Structures are given as structure tokens and as C-alpha cells.
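Here's a slice of the assembly, chains where they normally sit.
Just so it is clear, A, B and C label the chains in written order, and each chain counts residues from 1 on its own.
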Amino acid sequence: MPSTWGKIFKVSTYGESHGVSVGVIVDGVPAGIPFPQEEIQKDLTRRRPGQNDLTTPRDEDDLVIVESGVFQGKTTGSPILMKVNNKNTIGSDYDEMAHVFRPSHADYTYSEKYGHRAHVGGGRSSVRETIGRVAAAGLARVILERELGIQTVAWVDSVGEIDSRIEENEYPLSRDYVDQFPTRCPKKSSNDEMETLIRKLRDEGDSVGGIVKAVVKNLPPGLGDPVYDKLDADLAKALLSISACKGFEVGSGFQGTRQTGSRHNDEFYIEDGTGKVKTRTNRSGGIQGGISNGMDLVVRAAFKPTSTIKKEQKTVNDSNQETVLKAKGRHDPCVLPRAVPIVEAVINLVLVDAYFYQRALQPKWFLKYANLESIPNQ
Amino acid sequence: MPSTWGKIFKVSTYGESHGVSVGVIVDGVPAGIPFPQEEIQKDLTRRRPGQNDLTTPRDEDDLVIVESGVFQGKTTGSPILMKVNNKNTIGSDYDEMAHVFRPSHADYTYSEKYGHRAHVGGGRSSVRETIGRVAAAGLARVILERELGIQTVAWVDSVGEIDSRIEENEYPLSRDYVDQFPTRCPKKSSNDEMETLIRKLRDEGDSVGGIVKAVVKNLPPGLGDPVYDKLDADLAKALLSISACKGFEVGSGFQGTRQTGSRHNDEFYIEDGTGKVKTRTNRSGGIQGGISNGMDLVVRAAFKPTSTIKKEQKTVNDSNQETVLKAKGRHDPCVLPRAVPIVEAVINLVLVDAYFYQRALQPKWFLKYANLESIPNQ
Amino acid sequence: MPSTWGKIFKVSTYGESHGVSVGVIVDGVPAGIPFPQEEIQKDLTRRRPGQNDLTTPRDEDDLVIVESGVFQGKTTGSPILMKVNNKNTIGSDYDEMAHVFRPSHADYTYSEKYGHRAHVGGGRSSVRETIGRVAAAGLARVILERELGIQTVAWVDSVGEIDSRIEENEYPLSRDYVDQFPTRCPKKSSNDEMETLIRKLRDEGDSVGGIVKAVVKNLPPGLGDPVYDKLDADLAKALLSISACKGFEVGSGFQGTRQTGSRHNDEFYIEDGTGKVKTRTNRSGGIQGGISNGMDLVVRAAFKPTSTIKKEQKTVNDSNQETVLKAKGRHDPCVLPRAVPIVEAVINLVLVDAYFYQRALQPKWFLKYANLESIPNQ
């Protein structure tokens, strides 16, 4: 069950919701970096369930524990183990579902693949798996911010039929701003509609999907590689590796296919004052030929409605019989608000690895674009 | 410039359109497999430009040459080098563009990354890079067909605003059927509209985008892994690694985000006669929790309009000056028809690797699902 | 600091002796295997210091804690986190050495590489790093024993000038037999001499090196690959990756270079009764062309004398000054007895990965050589 990401900044996660802990080993971390434990904790806290009544009430502290790779507040260059203990025990709710395959859930496919159920809480398909990635990405985020000035901000763009239609000039500038909105849709009117819809569906035992949009600012040109490890290809894989994600777009995405080249192409120009090469539009979404072009990187990820719902559904059980299921337990009626920090996390993991790989092969690029004063002495 | 795909069936491509040849080393091929050179040639011929007046007239034979790994018609277990010589020489058309960055092309980003242009013909960003993948995938396709009965068929679903709206019960059953249509949209009325549009835009020196849809039939349940190497995550990366691809969907994709869980979930049932577990709908697109569920795998990929067009465009050059460009040379006004075999190729590369990985870890699954008589003796 | 081993059975270790814990994530474990926690504990206990007066008195329990990947006594197919908490705190002994580079130790090279010392207890260069590998290898060992009948046994072949000269017909048949000897040299006379020498050197504050020999029995022919991942090449890397190892031999090794081909070659014959192909001698050490040939695999690993000694030595400090050092703390006067289980561990990690890789690519081989009844159902 491959659980490792990255060519150089390698992130290996472990853990299921029913186990003792979930966590990650991060290997390929430069030595001497001030270890940002508070920032990592902040990211984990943002990912945590039970933050308001829109998400599952499951309450976990999700306090990060660091067991290696950090000494006297700095990274040592050794693998860093970060983990969060699982507080929640297995409820009897799950027992009833132990032999029934939840529709559109990983139950049946796990069973066919491994010969056993993705047990209680979903095994590795549980969203708790993302704790390891979010912890690792907290470190990645701080490295990217310090050394390149990169900022990644994601938000909820739509929920069900409610489309916020936030335009480029309205993009939120910070994670804190997004967090002021319970749905993490940073447009008051849309947020309110979404809140109402999510509460209604929750009360009906139903769920709904939506779209997360993310922007990366201050990305220098030159990250990503032209063939398999195109920056957008790595981002697509990263986003689709989040549970419930069913689609990915960069820049104009599916809509862009409807246009002609003469309308769709992004015209280059020289920015007054800076002399920098820019594009007047950004249908490329900041990536051309798999490589960042210095404009904002813009991606969107589609999340299906939560599959575990309390409404009655027809299904089959593991004795090959048809049956009926009314799921119990606590489930997010809408994963979107909690998907936001996870989307940011996987984007930052992709970026930090592309950055280190570029550093290995094109060091003059590094000298040109990185803030050298922030690089730890070795 | 990472150019290798796969954990076990490893595909390493090389070559640019201006070089001597383009090709691939495939490593991780079992010994004793009858080498399907004709099938591979057929796949390369389908990918070739100049097949009708809808695509670039650049004419290449694209005859596959095998230089290792095959002896007396069978694979030896050694790495297989397959290549195609480049026949076409560099035209003077390119010289004029040598210092101008084509809008929405990889010219500028290559220049920033490597300090030089993605030379004439696009360097590794040229679609000729896919020759190596298509050749490798021809071998993968034959293995999947023989050992598991898997069939992958892709087609053009839309071009510009022309949406074929081909329903599930109209999905084409074979590549040959799709190839009867010059646009590779297997619906006569849509194909005709698309032909007219593409010719019109070609004459105007313009281009257009579109969507390719692909279905994989007879995929057994159990392929793909629950975390990073989810089958849909690997497919997303594979598709986005094709030039001009800007979006990916599996199953209900972006549209599915608008629904409630109770409407979106795929109800399980027991199929009469076979006793197999099936779903009544297939919004999951054949994948649940990153693992195939035995239903048709259904994905879509968005391709932007070709960026190199003959219409005049504003841009900048590599001396940091604003200028105007009218591209010359031969370019596809619409990449969609030629994208079809490439989409099939990358899907088959993902599947064969997932299959071999599953074979390593869950051999009883292999004994249950594979046609053992087709497995070569070792 | 790459800390991952294996193509399929992937072992990622973490931890330093001064940290909270040391351990490992094992990914690529088939589902449904009865988890051999007792066997793993047994292997960890064999590796533990303080077992008799020949090794460092540092006393750790080294109790394995499993935090994921096992449910109801069986592997789930998910990554398995195994760890051992560090009980021992940092002594003041280390403070005195904090700024002095111990001769032939990793202190200086760590400092040049990372800009900091391989802190107290040696950072990742500490032998405690091997706990993760030994735990992972315990699982590998049980899989190899059950599915292929493979047995790996290592022992101390020489200490200093004391060479046991154990001949092929005297090879010990089990780990238990070897463990009856305090030095793990399974020849009474040599063991006694070694005990005397080690105690004498310990009392003098000095140390000594030696050689570990290992045999793998019942290895089927066909494991290992002809080029980079030759079985002996992977074993060489595995053994050299153990601290203090300075040399590796397979079969006749360095002595074999002195012979002619006609004397050195291993004559093939057909074994009476079984009809199996065997060799009359085993100068190949069970490997030909990088692939196991069905004879005993025989390797030797050279371990230098422990570099940290209490005798006074000239050296330099991290202020670039010459100085004198008398190391304090607890150190093995001879690492050989404790190296034995570590050597077995890394061999078993190499073998299980070669086995799973072979299973992926040559499944008929698997059907021929594996005990299919021991393979868990999936």
C-alpha cells in the first residue's frame, strides 16, 4: 500500500483511525532548520474535526508528538517522526456495519483487494490518514514561505449547486481570512447559503459535495518538469489522492476546452517597473509545459458528497446478499470545509519536492530565486 | 527531468523532435511473453500525425525498431529498447520563432528553468515524446488483454462547444470502431460538426480544445492502492502528464459535486446468474477508495486548444521586449483525435503496473482473477 | 538522509538514541499474515545490549510497540509502525565529548555534512538505528520461513587474530545453537579464547574487530537480478550499511581471486534421488550472475574495532584545535556478538524484497517454489 510521497522530501504516512496513532516519517529534510512545531500544530488544528456544527462532532485533540529528527529546536537532517495519538475508541455503531458494504465507500473494494474490510473507521481510507500529510506539509509550508516567499491559500468555491463565483480579483489573501467563514467559502453570501444547506442535509441524514479552489502566490518560474513530473501532473495526483476527490483542473480546465486558441492563449507582456515577463490573463493557471511560469498557480478539486449517510440505502453484505443500510456514527455532511487545509497540504508537499529537485539539478536557479539568508548554514 | 513511470513495469522515455530518435526503455517485463511487435506498430501508427487533413501534415513513418530484450520473438526479461527514428529535419520556420516566446507554450518556462529554449519542435514538450509511451503501452495493452481480458477504449467526447453527449449505452466497444470516424468521435452527427469546425479553424490559423473520454472494460476489482497510489490518482497524473491536458475527472467528476449523497451513491446489488456484486449506477467511475470495483472504469481528460497558432498574437522575446508573433510551421488545429491513442496508452501503463504490484503483494488475488494459461512458463 | 530500503517490502527507519523512540514503518506487507509479534520481540531481544559482560552494560528493554497495520492479530496490508521507546537519558559523559571529534567515528563527517555533531549517542549513526531494521526483518524472516522454508543463520567467525576456521560441515544449524555461546562463535575453543581477549581489551579500555559469517539455507534458485540488483550486490550494500562494517565477501571472496578458473569453478551434478541440479563445491556462495542457484548462500562481513575507546587518543576539536581524548561512557569492546542478529536482519530484508519482486514478474516461479498453503487468502 504505497504510502510514500516525494523524490527528495519524502513523506511516509502510517496509521488507521482504529489504531494507536497516525503519523508520518519525513525524510530528506535539510539540517539546521528551526523546527516550526507551532505552525505544524496550527495546521493540524485547522484539519481537525468538530470545529463547528458543520462537521462531524468527533472530537480529537490532534496534538503533534515529535519523536526524532529534531534537536534543540532545529532539524538534524535525520528522519522526523511526527504522530498524533488516536483518542477515539471504536464505537458499537461500527459493529452493525461490519458486514454490510456502504455504497460508494471503500468497503467492498478493500474486501476484494485484501480479503478483509477497511475496518471500523475506514482503515487507511479514513480521513485521519491525512494527519501525517498535514504535519509534514506544515514543515514544507514554512520552508517554502521562508526560502521562496510562496503562499498557498485554498478555499471552498462551491457546495452542491451553490457556486460562489469568486473572481480572480476577490481571491482571499490568507488562510486566516478564509477561516473566518465557517464553511471556508470566503464570500459572505455564499457562505451563508452553504451553511443553511449543509445543516439541512445533516438533519436529513444526507450529504453534499463541492469544489475547493487553491492559489499559490509568489511561485518563481521554473518549478516542475516537462514530462512525467509536470507540476500539474504531480498536483493532480496529489489532489486525487485525497479521499472523495473525483476531479482536478488547472487554470481554465474543462471550460478552457470550449475555446479557440486565439482566445485562450495568455498574452505575454513586460511588466512596467519590474521588467518581469507576465501574462495578461492566466488561463494556463501558472503552469506552461508542466513548469511554473511565475504567475499565480490556480487549481480546483472536485469532492463528491460524503458516501456514508444516515438515509436508508439498498446495498449488499459480505455474504453476497442484498440488504438495506442506515449508517450510524458521526460523519461529515460535507467534507469541503475540512478539505481546505488538506488541499493546501498536498500542494505544499508537491512544491517543496519540486524545489529541492530543482536545487539538485539547477543550482544557479536556486541562487537566483531563493532567499539565501534563510538557508541554514551547514 | 524525470522521464520514468512505474513501480515495477518501468517505462523510461527519451528523445526530442529535433534529435536522432525518440524511444523508450521498458524494464520490469516478465520473460517469455510473445513480443507483440505488430500490435505495437499498430498503436504507433494510430498516434502518427498526417493521417487525414484534420491533423498536422507532418509525415513520419514511425516504424518501431527494437534493439534489446527480445529474442526469437519472446521477451527475455531484460530491458527492451524501442525507438523510432526522426525523419523530419528542422525547418527554417522554427528559426523565426527561435527568440520569441509563443503564448501559452512551454518556451518561456523552459527558458527560465534550463537557461535555453525548448528548442525547435518543442524539445521534450513535443508530442513526439509520447512515442516512447505509446510503444511501451502497446506491450502493456497486450499483457492486460491476454492475462485479464481488459479492454481500454477512448474517444473524443467534445470539441469546442460541440458536445457529443454519448451515453453509457452508446459507449464504443472497440478502438477500430472509433477509428472509423476522422475526429475519433464515434457519433456520426457530432463527428461531422467537429470536422467542419476543425477545418474552419485550421483555415483561419486558429485552434480549438476538447475532451477525451475513456472506458476500461473487464477490470477486475482490487487494483489500485488506498493512499498515494490510488488508481484514480495515478490516472490523473498520467493524463495530466500529456501535453495540453488541463483537467481530469473520474466517474461523476465535477458534476457529481452538485449532488447529495443519497442521489450520488451507487447502490450495490447481486447480479442475476453470475452472483457478482455490481452497482446499478456508476458515478464512482469504477473506482472506490482508490481501488477498482469491477465496474467500467470511466475517466475524462480536458485538452486546451493548441497554443501554437498562425493568427497574430502579442508576446515578448528572449531579449525582454514586447513583440508580435505569427507562428509558422505545421500544427494540429485540434489535438483531440491524436490524443485518443495517447490517453489509452497512459491508462494501460498505469493498469499494468498496478497489476504487477498487486501480483507481488496479493498472489491469491492473481490466482483468482488472471487467465493462468496465458502466463508464460518460467 | 535516505532511510528507506526495498522496492516492494519497504522499510523506513527513524530515530536517534537521544530521541523519544526509534522505529520503522514497513510498507508493502501482504494482508492477512498472522503478525509474529513474539518472534519480532525475540529478534529485538537478541540485538539488545547488556546481555552479558562482553557487551556494553547499557540496559534497555527494547519492547516493541505496534501502532498501525495490524488488526485482530493479522496484517491488514497497511503500513506497520513498530517502535521501541528510548529509556536511557543522555549522560554527562557525553558532554565532555561534545566538542571533540572521536577518531574514526562519524563525529567529524557529520559536522562537515550537516553543520552539527552526530549528537550524543551518535545520532543516526548509533547502533540503535538498527532496531527498526531488526523489527522489520523479524516479519520478513517469518514470511521467508513460512512461504519458502528459508533459514538465515549468522555467527562470529573471527575476533581479532582468533579465527574459528569453522568448516562447511560444521556450520551451525540454528540461531538458538549460536546463542549458546556468549561471543556467538559456535566453536567452544574459539569462543573461550575470544571471551578472554574481549574481557582483557575491555579492561584496558580498548576494542577489537572481527568477522561475521552468515548462511542462508533452502534458498530456491532464481532470486536476485542480473544487473544492478544482483542478490550479492544488494547484500553487499545491506551489510556495508551496518555501522563499522568495512568489507563484504560472497563465496570464495578475496581468497578466490588467487585461484585459476579450472580450480575455482563449481562443478554441476545431478543429485541422486531428488534429480536436482547441485554443485559439488560452493565457491560461488550460492549466487551465480547475481541470482541464487539453490545452494547455500554464504557471505562474510568485516567489522572494524569499535572506534570509541577509553584509551587516550590524540585528536582535534570543533574549534580546529588539536587535543587529547579519553572517551567516557559505555561502549562495546567488540561489536561482533551483537552484530550477528543485525547481519541476519539485513539479509532477510534483502531476500524478502527479492522474493516479492520475483513474484510480481515471474508468478509461475512463485507457483513452483512457494508453499501455497501458507499464503494468506485475499
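Everything below uses one rule, namely that a residue touches a chain if its C-beta (ideal position, glycine included) is under 8 Å from a C-beta of that chain, and two chains touch if they have at least 3 such contacts.
In this text the structure is predicted, and so the values were computed from the model without any measurement.
Enquirer: To what total copy number does the complex in this file extend, with 3 chains depicted?
Expert: The complete complex, not just the displayed part, contains 4 copies.
Note that only the chains that are shown with their structure count from here on.
Enquirer: Relative to the centroid of every protein C-alpha atom displayed, which chain's own C-alpha centroid is closest?
Expert: Per-chain C-alpha centroids ranked by distance to the global centroid put A first.
Enquirer: Since subunit B and subunit C are copies that touch, just let me know if over half of their interface numbering is common to both, same, or not, different.
Expert: Same: when the shared numbers are divided by all numbers used, the fraction is over half.
Enquirer: Tell me the rotation angle, 0 to 180 degrees, that brings the C-alpha atoms of subunit A onto subunit B, to the nearest 5.
Expert: Rounded to 5 degrees, the superposing rotation is 180 degrees.
Enquirer: Top contact pair of chains, counted by C-beta pairs?
Expert: That would be the chain pair A-B.
Enquirer: Taking each chain's centre as the mean of its CA atoms, how far is subunit A from subunit C in angstrom?
Expert: From the centre of subunit A to the centre of subunit C is 39 Å.
Enquirer: Roughly how far is subunit A from subunit B, going centre to centre by Cα mean, in whole Å?
Expert: Their C-alpha centroids are separated by 26 Å.
Enquirer: In whole angstrom, how far does the Cα centroid of subunit B sit from the Cα centroid of subunit C?
Expert: Their C-alpha centroids are separated by 45 Å.
Enquirer: Can you list every residue of subunit B that touches 2 or more other chains, as numbers and ranges?
Expert: 7, 222, 226, 357, 362, 364-365
Enquirer: Subunit B touches which residues of subunit C in the complex?
Expert: The contact residues of subunit C facing subunit B are 7-8, 28-31, 77-78, 222, 226, 356-357, 359-366, 370, 375-378.
Enquirer: Applying the document's contact rule, which stretches of subunit A touch subunit B when the two form their complex?
Expert: Residues in contact with subunit B: 1-5, 7, 13, 101, 103-106, 108-110, 112-115, 118, 123-125, 129, 158, 160-161, 201, 206-211, 221-230, 232-241, 243, 246-254, 256-262, 264-270, 275, 277, 279, 283-285, 287-294, 302-309, 311, 313-316, 320-322, 357-358, 362, 364-365.
Enquirer: Looking at the complex, which residues from subunit C come into contact with subunit A?
Expert: Per the stated touch rule, the residues are 1-4, 10, 12-16, 18-23, 25, 27-28, 31-32, 65-69, 71, 74, 76-81, 83, 113-116, 119, 123-124, 376-378.
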